[in-house]
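All protein chains of the complex are present and in place, except for one that has been dropped.
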Amino acid sequence: MSTTNLPDALPAPNSDFYMIADCLSDKELEKLAEVREFAEKKANPLVNEYWAKDAFPFELLPSFKELNIAGAGYTGYGCAGGGTLFAGFLAMELARVDCSIATFFGVHSGLAMGSIFLCGSEEQKEHWLPQMARLEKIGSFGLTEPLIGSGASGGLLTTAKREGDHWILNGEKKWIGNATWGDVTIIWARDLEDNQVKGFIVENNTPGFRAEKIENKMALRITQNAHIIMENCVVSEANRLQEDSSFRDTARVLRMTRSFVAWEAVGCMMGAYENALRYAQTRMQFGKPIAKFQLVQDLLVKMLGNITASQTMCVRLSQIQDAGKLKDEHASLAKAFCTVKMRECVGWAREVLGANGILLDYNIGRFVADSEAIYSYEGTREMNTLIVGKAITGFGAFV
Amino acid sequence: MSTTNLPDALPAPNSDFYMIADCLSDKELEKLAEVREFAEKKANPLVNEYWAKDAFPFELLPSFKELNIAGAGYTGYGCAGGGTLFAGFLAMELARVDCSIATFFGVHSGLAMGSIFLCGSEEQKEHWLPQMARLEKIGSFGLTEPLIGSGASGGLLTTAKREGDHWILNGEKKWIGNATWGDVTIIWARDLEDNQVKGFIVENNTPGFRAEKIENKMALRITQNAHIIMENCVVSEANRLQEDSSFRDTARVLRMTRSFVAWEAVGCMMGAYENALRYAQTRMQFGKPIAKFQLVQDLLVKMLGNITASQTMCVRLSQIQDAGKLKDEHASLAKAFCTVKMRECVGWAREVLGANGILLDYNIGRFVADSEAIYSYEGTREMNTLIVGKAITGFGAFV
Amino acid sequence: MSTTNLPDALPAPNSDFYMIADCLSDKELEKLAEVREFAEKKANPLVNEYWAKDAFPFELLPSFKELNIAGAGYTGYGCAGGGTLFAGFLAMELARVDCSIATFFGVHSGLAMGSIFLCGSEEQKEHWLPQMARLEKIGSFGLTEPLIGSGASGGLLTTAKREGDHWILNGEKKWIGNATWGDVTIIWARDLEDNQVKGFIVENNTPGFRAEKIENKMALRITQNAHIIMENCVVSEANRLQEDSSFRDTARVLRMTRSFVAWEAVGCMMGAYENALRYAQTRMQFGKPIAKFQLVQDLLVKMLGNITASQTMCVRLSQIQDAGKLKDEHASLAKAFCTVKMRECVGWAREVLGANGILLDYNIGRFVADSEAIYSYEGTREMNTLIVGKAITGFGAFV
Partner (left out) sequence: MSTTNLPDALPAPNSDFYMIADCLSDKELEKLAEVREFAEKKANPLVNEYWAKDAFPFELLPSFKELNIAGAGYTGYGCAGGGTLFAGFLAMELARVDCSIATFFGVHSGLAMGSIFLCGSEEQKEHWLPQMARLEKIGSFGLTEPLIGSGASGGLLTTAKREGDHWILNGEKKWIGNATWGDVTIIWARDLEDNQVKGFIVENNTPGFRAEKIENKMALRITQNAHIIMENCVVSEANRLQEDSSFRDTARVLRMTRSFVAWEAVGCMMGAYENALRYAQTRMQFGKPIAKFQLVQDLLVKMLGNITASQTMCVRLSQIQDAGKLKDEHASLAKAFCTVKMRECVGWAREVLGANGILLDYNIGRFVADSEAIYSYEGTREMNTLIVGKAITGFGAFV
């Protein structure tokens, strides 16, 4: 939908209603402006087409590399640096145009690089992070299994068996973003000896490692997810994440990346809202723009309420994180709350567009579909609810 | 998802919790059993594949014809007959397996045949209804325009100009189901002379009539919708719907078919619910089926509440209709209420499945996506709300 | 609020939108008209005043007796008879004007008389039911305890110890409606010998039986609830409900009365809706009645949707019940669903009235407050959800 010919008098859609951008430095804002330019000018014209054909727009990668944003939130090792607040804004900014591209970035920079940054040895960081920061190597994160969701990593069925300087991995991973075409995957597996979960940096071309594309998705169709099968896949001890000791490490990674997913949910809402508002300002019914109807304003204002509340919640979450006070339950609450609000919000946006809302061309239907994936990945609402529930009541209710 | 190996002890999913089927006669129940057999055995194995490729499964038509259900609710002219309660159950039963197929049927039997049945002359009924009842001619319904929704037919831009024994039609219609491949379309146009809306039976191969496939839908992808362009399309006066006098006639048709859409919404919920329940009974987490978790039971029971309330509402609606007491506002309330509940319900079903819910193979994602189309077609929630609102308050609030 | 001067042209508020009254016989409708007359003319002028002062309007009892409706749904023994559908309409009709009065009736006729009707011996029925039907004796129902909700009667702490021809009751009951001023209470207690729950007909003036008024309620303030304390309260074996064998009997009673609570919830919605609609038709803002605003119509139509769906659900529920097919889970679903919808509905009604909604005089605030009690009594939403959940999944998730 063309947005260029709005009457001058009409306010341009602005989804930063409470000026949260003021919380960032000028330098960070400059970088975000670059990212927005990339997203709107380069990505936006391609995403509906690629979504329709269930494929990743590799032609975007060169421009993406130039953004130099991989490793945002991590200091050193060639990473983009900055705090998690800045990294959160990046996730939001990308998701505002396309949730799949934000997911590609979240998996690579958040989950894969984050695992190495948080759990890797100095040597591992020095080896992997710089080339991943330059997008020369694209990373994936293999935690979820066909029978075990990401929230329940205690029960992993994938096994690791030490044999001298090597480990033999066996098992399956499901929903592994980027892994059909990326280079390296962090695989979490249960050590048969001590029953602890350990992380491994596995190159995707390792013999015994097979990543099959998951077909027939109705959400995040640009993100390519793999079903990974490992049959006696041999990894050297040097590729075991050295700081990793147990399940706690996956929790450290997820705690951080769940915050980013909350930010993605915010971006998803913003994209849907801006498109819906623009549509409402120009679509006529009964001789006036539908934005002039109370029922339509009701939807738009409820959207903006959800967005603004979620934004301020994420800002505060990242501030806590940057202050070193983040706990699992903080991230889980934001992930659960913001994705619930996102689901409401994209539904209202779709409703504003009436039947046109189901055409990809109007830039709403994609957000509606994609939101379903964001709603469930990195911990379902139920799992995140129970994580918070345990923290506040003192009682676990998982089983 | 295989459903064949459920433990014997587990109750089979049953979405007729309040035994509404008891309201039908044995003969009607027999026919419904045939329809269920067709839907489950013939349609179900094909729909995900066709949905994914955005195409209509023509191979189903021969079996569909054998069902002899077109024209249900209309007496005579080779129609399937029965009351609207029975016709409602048919819509529900089809939608329970696939909303697109229910829509194909609703457009053909409800909207197209219904227009002829309600607004046609005796001669028109005798000519068209028998062959349509036999599915030899497939019908469409052209009311909605690119700039005018189905709820606002007062402002139609498509024009009809009488010239002797003929009419010249000009204008565009959007979202016209079945019209890319069907045979005949009821076109509603404004008579340039008296400014009244009139209906025309237009054969799709008429010169000046062009039906282009609408691409890039993210919902009801099996239903083929056309963007119709009429440029000096000539139709004989004999093909003008003779009983039609004005906008009131489209309202009569929509009043009837909006009831069927409410029934479709019920079927959509039932399909999603049964699949979600079956999944929950067998999917394990933390060593037990997730159906044993309170949070999952909460979702399932809320679904069943929405379904049961909507079912009983539709039963009563059809009883009113069969008693000749149906008014626009009755149908509008059911359409608005049941589609709102449907949207909630399919969302909960998707949630039960976690990430698997976004794979078409699990038979939930399709319902989620399709529900968005049902939510908006034949009058948005807003339009139906205002129709009821006027009836109960005595004040119109449309503009 | 005066409702007498509505413009002639405005539709009168009608909360039977789908004409469910057509499901009753003429004789039943006549009785209902009497009840409405009583409720509107006699009860309505008193209820706000009594609610404010937390007292029961005993002056209404003579007129109430003349209605001859106690024991509706039970045949014989001087009971009002009729089916449960009719009895449901009675509950709805009373609650439409005042939920406390409906509760007084529900406790006496449904719970107390129902316990004797379902679990009493022939002799007990003949002794008690006729005088209770004539309201000469007012009954209560003592199941809930301070530490045990009505949904969890398996764990009752009140004990019964057999000594010869007598039983010694000890324990406490909470929330016992009518018991501060009524005559007789059905007490459910655990037999110390066989650990089974048994029912006893206890006259309230029995030594050792003390019923203290529960103060400081913010809901159903007209209903007088007692905290009952039994200290060595002696009851003869002849007053033990003879057909009662175990917990199953309380379930039989609750199954029936939960249906009535669903009907009460419907009535509560209807009362709030009619008052809100009337207000909206006459309250002016910006120079027009607020009923003309889309945002107000939205609230009114959502209310009517909830009401109509709940009504049709209850009609069907009672039809199932009258057909002898009612199971616990059917009643639980209606209780949970209708009370959830009621809570939404009364909130919207209050919203229509703006600040005036918090004044008792406008006949909305009382419904809002009272709905909170109805929402939780005779089984919370959670308990009823788990009862349905077990039935549909095959898995109990109570603990």
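In order of appearance the chains are A, B and C, and numbering begins at 1 in each one.
Just so it is clear, a contact is a pair of C-beta atoms (placed from the backbone, for glycine too) under 8 Å apart; a residue touches a chain by one contact, two chains touch by 3 or more.
None of these values were measured; they are calculated from a predicted model.
Visitor: Taking the complete complex into account, which shown chains does the hidden chain touch?
Guide: Counted over the whole complex, the chain not pictured touches A, B, C.
Visitor: In the full complex, which of C:Ala87, C:Ile214 or C:Leu326 touches the chain missing from this view?
Guide: Answering carefully, the residue with contact to the hidden chain is C:Ile214.
Visitor: Write down which of A:Leu10, A:Leu61 or A:Ala238 is the residue touching the left-out chain.
Guide: A:Leu10
Visitor: Kindly state which of the options A:Glu34, A:Asp191 or A:Asp298 is in contact with the chain not pictured.
Guide: A:Asp298
Visitor: In the whole complex, what residues of subunit B lie against the chain that is missing from view?
Guide: 293-295, 298
Visitor: List every residue of subunit C that touches the chain not included in the displayed model.
Guide: Within subunit C, the residues touching the omitted chain are 48, 52, 144, 147-149, 152, 155, 174-175, 214, 216-220, 284-288, 293, 295-296, 343, 347, 350-351, 354-355, 357-361, 365-366, 368-369, 372-373, 375-377, 380-382, 385-386, 398-399.
Visitor: Considering the entire assembly, which residues of subunit A contact the chain that has been omitted?
Guide: These residues of subunit A touch the chain that is not shown: 9-11, 13-14, 17-20, 22, 277, 280-281, 289, 291-294, 297-298, 300-302, 304-305, 308-310, 312-313, 315-317, 320, 323, 325, 329-330, 333, 336-337, 340-341, 385-386, 388-397.
Quick note on the criterion: only the chains that are shown with their structure count from here on.
Visitor: So subunit A and subunit C: same face meeting same face, with over half the numbers shared, or different?
Guide: Subunit A vs subunit C: same; shared/all numbers exceeds half.
Visitor: Top contact pair of chains, counted by C-beta pairs?
Guide: Highest contact count belongs to chains B-C.
Visitor: Just to be sure I understand: the centre of a chain is the mean of its C-alpha atoms, right? Then which chain's centre is nearest the mean of all of them?
Guide: The most central chain here turns out to be B.
Visitor: Just curious, how far off is subunit C from subunit B if you go by their C-alpha centres, in Å?
Guide: The separation of the two C-alpha centroids amounts to 40 Å.
Visitor: How many angstrom between the C-alpha centroids of subunit C and subunit A?
Guide: 50
Visitor: Taking each residue of subunit C in turn, which ones touch at least two of the other chains?
Guide: 293-294, 298
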